[in-house]
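Structure first, commentary second.
Left out: one protein chain. Kept in place: all the others.
Think of it as A, B and C in the order they're written, each chain with its own count starting at 1.
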Amino acid sequence: MTGNIFGERFVLVSFGESHGRCVGAVIDGCPAGLMLSEKDIQRELDRRKPGQSGITTTRSEADEVEILSGLFEGYTTGAPICMVVWNKDVDSTKYETVKYEPRPGHADYTAFVRYGGFNDPRGGGRLSGRTTISYLMGGAVAKKLLRETLNVEILAHTTEIGGVKAEKRSLDEIRQADNNPVRCADPEAAKQMIARINEAQKQKDSVGGAVQCIALNVPAGLGDPVFNTLEGDISKALYSIPAVKSVEFGSGVDSARMTGSQHNDHFALREGKIITLSNYAGGILGGISNGMPITCRVTIKPTPSIRKKQQTVNLLSMKETIIEVEGRHDPCIVPRAVPVVEAMVAMVILDHAISAHLIPRVLEKKM
Amino acid sequence: MTGNIFGERFVLVSFGESHGRCVGAVIDGCPAGLMLSEKDIQRELDRRKPGQSGITTTRSEADEVEILSGLFEGYTTGAPICMVVWNKDVDSTKYETVKYEPRPGHADYTAFVRYGGFNDPRGGGRLSGRTTISYLMGGAVAKKLLRETLNVEILAHTTEIGGVKAEKRSLDEIRQADNNPVRCADPEAAKQMIARINEAQKQKDSVGGAVQCIALNVPAGLGDPVFNTLEGDISKALYSIPAVKSVEFGSGVDSARMTGSQHNDHFALREGKIITLSNYAGGILGGISNGMPITCRVTIKPTPSIRKKQQTVNLLSMKETIIEVEGRHDPCIVPRAVPVVEAMVAMVILDHAISAHLIPRVLEKKM
Amino acid sequence: MTGNIFGERFVLVSFGESHGRCVGAVIDGCPAGLMLSEKDIQRELDRRKPGQSGITTTRSEADEVEILSGLFEGYTTGAPICMVVWNKDVDSTKYETVKYEPRPGHADYTAFVRYGGFNDPRGGGRLSGRTTISYLMGGAVAKKLLRETLNVEILAHTTEIGGVKAEKRSLDEIRQADNNPVRCADPEAAKQMIARINEAQKQKDSVGGAVQCIALNVPAGLGDPVFNTLEGDISKALYSIPAVKSVEFGSGVDSARMTGSQHNDHFALREGKIITLSNYAGGILGGISNGMPITCRVTIKPTPSIRKKQQTVNLLSMKETIIEVEGRHDPCIVPRAVPVVEAMVAMVILDHAISAHLIPRVLEKKM
Partner (left out) sequence: MTGNIFGERFVLVSFGESHGRCVGAVIDGCPAGLMLSEKDIQRELDRRKPGQSGITTTRSEADEVEILSGLFEGYTTGAPICMVVWNKDVDSTKYETVKYEPRPGHADYTAFVRYGGFNDPRGGGRLSGRTTISYLMGGAVAKKLLRETLNVEILAHTTEIGGVKAEKRSLDEIRQADNNPVRCADPEAAKQMIARINEAQKQKDSVGGAVQCIALNVPAGLGDPVFNTLEGDISKALYSIPAVKSVEFGSGVDSARMTGSQHNDHFALREGKIITLSNYAGGILGGISNGMPITCRVTIKPTPSIRKKQQTVNLLSMKETIIEVEGRHDPCIVPRAVPVVEAMVAMVILDHAISAHLIPRVLEKKM
């Protein structure tokens, strides 16, 4: 399948460019009978849109979603749902040189090679973070479906920015993470993270960080080993978010330094239900969910767009040259990536839940 | 697509169980005209087979491959290639209780839920590490194809076991990693790793570790963003290896603590070719290869099969109980995972190279 | 994959409803560097749009296409191309009863079952012939690509309507078939077909017919047996056109009454090229193109929307009842199906040509 189509049973098709007419999505495979309106989508878009706080890009976009198909009398019909956000505040003057003088750390060079120089270079074009708007469109529907059918809850939050790590917090505190601009469940750490971002911005630099995602109430039994494991599908999904450099589940990289007796999660009974006493597995064993919370973590590299002088190669003259990147950029993209992480995890879990026949093709008969 | 089929253009179908009649694979999509024999496959199987050294399971299997279809006069025909390894040394006496008393850290419980108790529990059945024999079958063909058409080289080696980390070593030293039983390019670290494994075994325990994989000479331009990124596809592939808990590219988890000015790889020219002066990107930008070595790293958890007493739940009586796992197990699976990592990375790169029309459908006309 | 996504390498995503806001498509997998504009698409839409002649529906739609993404400076970029046609002349007053009193021969009843009553019933909703606008969008791009890269020409024409059969005509005459309202290459038969349609309309009835499609200059070697045969893929594509009841290749149903010695196409040489002296095979042997023209034929049933009294069942009261279908319908849909047949055949051939590496990923480098 081609590169802009995601999923097998609940499918997201993404289209649009940063400085084109719009960014949009088609969702195919959504069950009929889900009450849905623009509001359900807008809530998620608002969590990602620029200009939410002092630490994001100054590009001003309302990012208002319009649903073009797939609804009738307020419910999904089972037909494909097309949605768009029209681009408004497009300033492409800063991108004239980008095309032939690729910015270090960006996809400018690889897109040039892949698409033979025909790619839209304005604002990163198709490979801009702005295309994740379409991920949120799919994620908003997936989250609503999962919540209404299986009571699944997906929670992402910032755990690290620019070397500042958050303390481990309760689920209730994680649910409040959106209350600060960095989406960190630890308010003390949040303050330091903001300071760290502001400092980086002053130095014409940027910082990276990490996001954890927790999926609650996922039924045991999801996953199709040996190749379509739940980790594999979530991981692939998360790597479609620009700037992700690692994906871990449960104990993640720390498992390398543990022994089997430390790492094995013992089984126990709680109110007649099988649980594990620890969750180093991250809720997945053998590629299949075990009923415990699914926990994963992504690392997000520092924004490559920085205003410092950097070396590159001019692709026309084939000579080395020095550039200074202009344009409006976030000194740290981590907080705006948080809802996108939730969206991708939600779509994968939904896809597997459909495969397990846990999501009906019609939510409820309508007569 | 169902769970035992991997890839889109070069496709691996895996079948077989640990204690069944065989483990095997069908490869579909292999170009015609590749000279191929059992030897090409056997070389890789021998790197994984048990009993290579004192630190692996005592199960004795020759793991000899037999090719059943897809070849004619020593060349691939373009037809599906079926291969099998017949299981010989099967001792299933130790697995009678496993089915209803799932081992902590194993897939016993999740397989029971997923397959309703019909799964073959002997030796982990379908979800045994033994099924990775089929991955090696696909990987052996993929590696040969990549080498002969694009001169791509795939190198994996152990970088960490039980808390012992290897020093960074040269490509030539990495190429010699198979020379010690832990497949570590740093001979000093290798000795300590072996000691650490032996110690764990004495304590009826196990240890985890990490494997790095490097792919050299991968052409720039492979990858289909936004969803079929090269990282995403490699990552999904690597998570089909049992016990993998993290997948990182380039700087990986460390990127969270770097600034943009540290992390951005500057472009430069060397002998008329565009390169980057560092490789924190791990050879991939925007989901597309940039021509630099692709570097990724997996963490492998400690083997869950340990001889210590552990708590579980009996699925029939639904009561908590204490088990001691028997059977023949590796105290550390990392060294045997090394060729499997190579196999998965090779198949993904080959699939993308076919998509980029870099691998001919017929290697060379035969008249 | 879900039901509104077509193809593997050149992918068409269809969305929209007959009486919704729009009908549209996303094309993913289009090579970069194809010069493309609305005009290329509009030409095909104009061949299908209503109101072209006295024998089509009176619904008045300009069917003007708008391209929303995937182009930059007049060329395709390799990014997904989204296009829409906004619905204008929507009159849904006639469809209030359709939902619960399904029209015989229509998809009303099956859509009701499949989508639990949530499907948009207005004008057939998602299952209206109007959604084939999206097929034409994909077909227009596919035809242009095939023409410019391989000189492939796709020609469909009406061979039968309401019992009137066209005489066999030359390729040049077939190329002129659009000159009459029934798109028949035989002008005498065309007149009788028109008379037959007008007569049916007077009787509040409808008629069916047949369309032949010929693909010229298709290279030998396309097709992936045993399951992804060229016939199989074309056939599946053609059955997505509403009202198709049969798909034949070459000799088709007549082959049942031939002997092997009559049917076998002997091989010969013409100007150093291998051809066959007859073409009962329809250009395909063993699921693979042989370099001769690909010929196929579809039968299209009479339009089910007729103004005669018909029996149905009321789905709410579960009682038998008599209905008279209202709304604006074509007494014969065959002529408007002709360009849609071309579109579907074009997309399948293009997909296989990409698989055979005959269509570059970038048409020509742009510097």
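We adopt the following convention: contacts are C-beta pairs under 8 Å (C-beta built on N, C-alpha and C of every residue); 3 or more make two chains touch, one makes a residue touch a chain.
On a predicted model such as this, the values are computed, not experimentally measured, just so you know.
Novice: Which of these, C:Glu44, C:Glu248 or C:Glu342, touches the one chain of the complex that we don't see?
Specialist: Residue touching the absent chain, from the options given: C:Glu248.
Novice: Could you list which residues of chain C touch the chain missing from the display?
Specialist: Residues of chain C in touch with the missing chain: 1-6, 8, 14, 102, 104-107, 109-111, 113-114, 126-127, 131, 160-163, 200, 203, 205-210, 220-221, 223-229, 231-233, 235-240, 242, 244-269, 272, 274, 276-277, 280-282, 284-291, 299-306, 308, 310-313, 318-320.
Novice: On chain B, where is the contact patch with the chain that was removed from view?
Specialist: Against the missing chain, chain B presents residues 1-5, 8-11, 13-17, 20-22, 24, 26, 28-29, 32-33, 68-70, 72, 75-82, 84, 114-120, 125-126, 315-316, 361-367.
Novice: If you put the missing chain back, which residues of chain A would it touch?
Specialist: With respect to the unshown chain, the touching residues of chain A are 8, 356-357, 360-361.
Convention: only the chains that are shown with their structure count from here on.
Novice: In terms of CA centres, which chain lies closest to the overall middle?
Specialist: A
Novice: State, to the nearest whole Å, the distance from the C-alpha centre of chain B to the C-alpha centre of chain C.
Specialist: 46
Novice: What is the distance, in whole Å, between the centres of chain A and chain B, each centre taken as the mean of its C-alpha atoms?
Specialist: So the centroids are 27 Å from each other.
Novice: Identify all positions of chain A at which a residue touches two or more other chains, and write them in rising order.
Specialist: Expected reply: 1-5, 8, 14, 114, 126, 315.
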